[in-house]
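Here the complex is missing one protein chain, while the rest keep their positions.
Residue numbering begins at 1 within each chain, and the chains themselves are lettered A and B in the order written.
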Amino acid sequence: MHSRLSYKAQLRIFLLPYVVGSLILVIIPALATVGVAFTEYNAIQPPQWAGLANFVKLFNSPLARISLRSTVIFLLVAIPLRMTGALLLALLLQSRRRFFTFHRAAVYLPTIIPEVAYAIIWLWIFNPLYGPLNWFLGLFGVNDIAWLTDPATAQAAIIFMSLFTIGEGFIVMLVGLQNIPLAYYESAEVDGATNWQAFWRITFPLILPWILLLSFRDLIIAMQGTFTPAFVMTYGGPNYATTYAPLLIYELAFDFFDFGMAAAALIVIYLVLVMLIAGVLNIVSGWGDNA
Amino acid sequence: MRNIRIGTHHAVAIAITVLFLLPLFWAAGTSLRTVGAPPPNTVTWWPRDAQWGNYGFIFELVPMARYLRNSLLVVALAVPITLLTASLAGFAMSQLSNKAQRRLLIFSVLLLMIPGASVWLFRFQILSWLGLLDTIWALVAPAFAASSPLFVLLYYWNFRRVPQETFEAARLDGASAVMSWRRIALPLARGTTIGVVILTFVLYWSDFVSPVLYIFDTAWYTLPVGLQILKQFDATNWPLLMAGAVIMTVPVIVLFIVLQRFFLSDFSVANLFDRG
Partner (left out) sequence: MRNKFLLVLLVLALGVLVGCDSAEKTPVSFMVFGDSAELAAYEALVTEFENQHPAIEVALQHIPDQGDYRRRLAAAFSSGEPPDIMLLNYRRFGTFADQGGLEPLSDYMAASEVIAESDFFPITIDSFKWQGDLWCIPQNISSLVVYYNRDLFDAANIPYPSSNWSWDAFLDAARALTQDTDGDGVVDQYGVGIEPNLFRLAPFIWQNGGRLVDNESNPTQLTLDEPVSLDALQWFVDLQVVEGVVPDAAAESAETSQSRFLNGTLGMIFNSRRGVPTYRTIDSFTWDVAPLPFSRRPAGILHSDGYCMAAATENKDAAWTFIEFANSAEGQSIVAPSGRTVPSLRSVAESPLFLDPAQPPANSRVFIDSIPSLGRVPIMSTWIAIEETAGNEIERAFYGQISAEEAARTAISRTQTYFDQNSLQP
C-alpha cells in the first residue's frame, strides 16, 4: 500500500474518517433538522411542508420570547465575567514560582468534571436551607437567599456556577500572556510606568485579540453549557427564569413533540448568535478606525 | 518588601485554589453523611462518623458496577480510536495545500458550532441504518470521526508548527505519509496527545444523552444513566447523590493528576492554541 499510493493520496485517506464520519454523524442529521424547521413534524408521520408557519408560531409564543431574553441576558452577563475571570486568573497564576503548576491545575479541574455530576454538586451547594453557600454567606450576615427557587436569583446562580468552568479560556489567556515579549515590559519599566499602567498600555492591547476570539467560541460553549444545569437543576424554572434556548428546544421537541418548532427555534437562536458576533466585530472595528 | 509581595502572591494563589476545589471537597464530605439524618444547621467539613457504606449502598441500589465497567469500556475504545483519527486528520490537514487547509479549517469551525441537540433525532436513524443501534459502537461511533473537530484542530496547529522541511526531507528519502506521521509527527505531539486523551476521556465519560437514546439493552447503560436512576430514587438524598457524583468524578481527577504534569507544567499543550 505504501508504495502504490502517492503521498497526497495517502493524506486524503487520512482525512477520510474525519470528513466522512462527520458528514454521516453530524452534518447530515443537522441538515435534516434544519429542513424540519419548515415542516410540521411530530416524529410519527413523515414531515409535512409548512413554510414559515413554525417561525410565526415561535414569534407569537410568549415562552419563546421569555427564553430568548433569558438566553441573551445570560450570554451578555456571563461571557464578559468569564473572560475577565479567565484573564485575571491567568495574570495571577502565570508565575513560574513553586506550586503554581498545582494552582493552575486546580483552576482547570472544574472544567473537566462530568457535567451531570457537577450540576448535582452545585444543586447541593445552592441548597437554600442546608447548602454550604448560604451557610458561608450567613457568616457575613447575609441570610436565606433562595437561589434556584426564586426567579430573581436563579439566573444569577446559574451564571455564578458557570464562572468556575473557564479552564479553556484560562489556558488560552496563559498562552496569550506568554507570547508578549518581555522586552516591552522592560522598556516600560525604564519609562517609569507602574504595573497598572503597564497592564493597560501593553498587556491589555496585546491580549485583546485573544479575548475576542475566545468570546466567540465562548458564545457557543456557554450557551450549550446551559443545557445540563438547566435540565438537571431547575428544569427551566422557576417561572421560566432558566429556560435557556437549548432547554426550550428540548422541551418543544421531546415534551410537546413539535419538532418543526424546535428546529425553527434552533435556527433563530443561531441567527441571534451571529448577530451578537457581528455586533462585537462592528464595535471592535470601530476602535480600529479611531486609533 | 519583595518578600511580602511574593508572600501575598502565594496567599492569593492558594485562596484561588481552595475556592476552585471547595465544591469537590464539599461533595466528598456530604457523601459520607448518614442517609436520612436531618441535615445539620452548620456545615460539617468532614462528618465525624463517616459513612463509607454509602458508596457500597449505591452499588446495591443500582447496578453501578456494571455501569462503571461499561463506561470504562466505552472510553477504552473511544480514546485510542479518537487519537488515531484525529491525529491522522490533523497531520493530513497540515500537509495539504494552503487552499485545502483553509477549506478544512472552515469546515472544522462550522462543525464545531453545530449544537448537539440538532443531531439527536436523525443520528438515531443513521445508526439504525448502519446496524449499530443497541451496541456499544453506537456510543463509540463519533470516535471514528475524531470525536470533535477541536481535537483535529489541536493536532493541526501542533503539526503546523513543525518546520515543513522536516517532512519534506523525509518524503524525499522515500518515507510514506504513514511513516512521517508515525516517526516524525506523533513524537512531536506528545503534549497534544495528552490533552486530547484527557478531553476525549471526559467527553465520553460524561455523555448522558447517547446511552438513553441509542442503547436498548439496560445491561449496556453507562454511569451517567446510573446517576440519573439514583436521582430518581430520591431527588434530595444528598449523601447518596454526592456519592454518585464522586464516583463519576474520581476517575477524571485521577487521570488529570497523572497527566497534568505534561498538560499544564510548561503550558506545553496550551502552546498549540498559538497559531502565530
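What we mean here is this: a contact is a pair of C-beta atoms (placed from the backbone, for glycine too) under 8 Å apart; a residue touches a chain by one contact, two chains touch by 3 or more.
Because the structure is predicted, anything quoted here is derived from the model rather than measured.
Peer 1: Identify the residue among A:L148, A:I249 or A:A263 that touches the chain left out of the display.
Peer 2: A:L148
Peer 1: Which one touches the absent chain: B:Q51, B:Q101, B:T135 or B:S176?
Peer 2: B:T135
Peer 1: Under the stated touch rule, tell me which residues of chain A contact the chain that is not displayed.
Peer 2: Within chain A, the residues touching the omitted chain are 42-45, 57, 60-63, 127-131, 144, 146, 148-151, 237-240, 251, 253-257, 259.
Peer 1: Give me the chain B residues in contact with the hidden chain, please.
Peer 2: Given the touch definition above, chain B has residues 36, 38-39, 41, 61-62, 77, 80-81, 120-122, 124-125, 128, 131, 135-137, 182, 212-213, 216-218, 225, 228-229, 232-237 touching the missing chain.
Please note the rule applied: only the chains that are shown with their structure count from here on.
Peer 1: Nearest whole angstrom, what separates the Cα centre of chain A from the Cα centre of chain B?
Peer 2: 17
Peer 1: Under the touch definition given earlier, write down the residues of chain B that touch chain A in their complex.
Peer 2: For this pair, the touching residues of chain B are 6, 9-10, 12-14, 16-17, 20-24, 26-27, 30, 39-43, 85-86, 88-89, 91-93, 95-96, 104, 107, 111-123, 125-126, 141-142, 144-146, 149, 152, 171, 176-179, 181, 198-199, 202, 205-206, 208, 224, 227-228, 231, 238, 241-242, 244-246, 248-249, 252-253, 256-257, 260-261, 263-265, 267, 269-271, 273-274, 276.
Peer 1: With touch defined as at the start, can you tell me which chain A residues reach chain B in the complex?
Peer 2: 2-3, 5, 7-8, 10-12, 14-15, 17-22, 24-30, 32-34, 36, 43, 89, 92-93, 95, 97, 99-110, 112-118, 120-125, 127, 129-130, 132, 135-136, 164, 171-172, 174-175, 178-179, 217, 220, 224, 227, 232, 246, 249-250, 253, 259, 263, 266, 270
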